[in-house]
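Sharing a structure with you now.
A single protein chain has been removed from this complex, and every other one stays in its place.
The block that comes next holds chain A.
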Amino acid sequence: MMEMHLPVLQVIVPLLSAAICFLLGRGKLPWMFATLVSWVTFAISILIAIQVSDGSTLQYELGGWEPPWGISYNVDQLNALVLVIVSGIAAVVFPYALRSVEREIAPEQHGLFYTAMLLCFAGLLGITITGDAFNVFVLLEISSLSTYTLISLGKDRRALTSSFQYLIMGTIGATFILIGIGLIYALTGTLNMADLAERIPQIESSRTLQAAFAFIVVGFGLKLAMFPLHLWLPNAYAFAPSVVSAFLAATATKVAVYALLRFLFDVYDVNFTYEAMQVQYLLIPLATVAILFASIVAIFQNDVKRMLAYSSVAQIGYMLLGIGLVNATGITATLLHLFNHALMKGALFLALGAVCYRIGRTSIQQMAGLGQQMPWTMAAFVVGGLSIIGVPLTAGFVSKWYLILGTLENGWWPLTAAILIASLLAVIYIWRVVEVAYFRERPEGAPDVKEAPLSLLLPTWVLAAANIYFGVQTDFTVSFAKGAAASLLGGAP
């Protein structure tokens, strides 16, 4: 009985919990409740993943209303993978939040903070699971609005302006998406994705449909920080509270990438995307520039958080590059990187959050000598960094390997070279931190710091270990990514 309702529970549990959390007031109660919810949600996502692991699709009709009138939730391997990573990251980040939030956010705002986190979480899961185009927009707004709140809670006053900057950019993006969906609705009279997939091929030459496509690509491009629409991201990540940076970096952009994929290949179809619209000619140059340019900019950052933010822009470039390759290996690489990048950035931002907890800031000079004083934290940072570089035995290697194979399949070796050069650039920006942390003494007069508390270390290390686990044991990720890529390119929703 319960099993039938899993898809809706996936969203409803965190959504309703957000409201309850708001009523719980101050103290530790909101945190305990939110953590519990994140674990339950994670369990649900795993149960769902098990059900679709054979390649089948789950369909759930909300309130028993049949599609195309009612809203339906559809789960296949593609969004099952995204659900697992989003709720998995949440299940790790929420336990971590307690100590970090105590340090960074005023006590009277704690209840509000966890409410906003849960809302954001519910919104992201909703975007991932829904089979209704308009629903995507609604849930996107739920997650975005709560994200603006979360970023503005950062203790640096610049958090307010970055939040406002993101609000403007994010709203433009959301509006574009809404315009796109509206145009499609005007043409077809339906919002259900499966329905759309059937009707769109019949009117493919319509100029309106093409305009809608452009609006949607640009809209999601803003939300996922596609170069050069990424300008909101570095500030947002740099000034948000540590927990929020970790959560957003690991989930928000990934969900936007997922939604873009869903629209490109399921709502529209492969032929339309690649042949009529030739989206690869847009994605490949932008992705290549993002990979190289953002990596170079990352090297020159003084704030490690901001450095990681630019690194994220580059990593998103990898995902877009995978889409641009027009082959199954490329899409597989995109999905793998979507999953793996969440793990590496999660681990890096959590490690950085632990540093921030002890020394109060994240500028690179302040981290001198931390390798001695916070060995476990910095070791986790190194693991995450190795994964970003793409060293064998880490998750980052797996996705990069598939991406490189994708470029070679097409014979596009200049792209292979670009990927490798970007890996070298990643070596440089990660190495800067390693060198400062391990091979410099603590600055004169800086207070001695202790290792971070266990409640911060443990979640950090769960993600760091996941980087290694998924670099060695690739059955789950590769089989899901391959299955999803095949079904995306097969055109069947």
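The rule we apply is simple: contacts are C-beta pairs under 8 Å (C-beta built on N, C-alpha and C of every residue); 3 or more make two chains touch, one makes a residue touch a chain; residues count from 1.
Just so we're on the same page, contacts and distances are computed from a predicted model.
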Options "ABC transporter permease", "Sodium:solute symporter family protein", "ATP synthase subunit a" or "NADH-ubiquinone oxidoreductase chain L (EC)": UniProt name of the undisplayed chain: "NADH-ubiquinone oxidoreductase chain L (EC)"
Listed residues A:Ala186, A:Leu420 or A:Leu454, member touching the removed chain: A:Leu420
Contact residue for the chain not shown (choose from A:Pro228, A:Pro392 or A:Gly490): A:Pro392
Contacting the left-out chain in the complete assembly, out of A:Ile364, A:Ala379, A:Leu405 or A:Leu458: A:Leu405
Absent chain, residues of chain A that touch it: 391-393, 397-398, 401, 404-405, 408, 416-417, 420-421, 423-424, 427, 431, 435, 438-440, 471-472, 474, 478
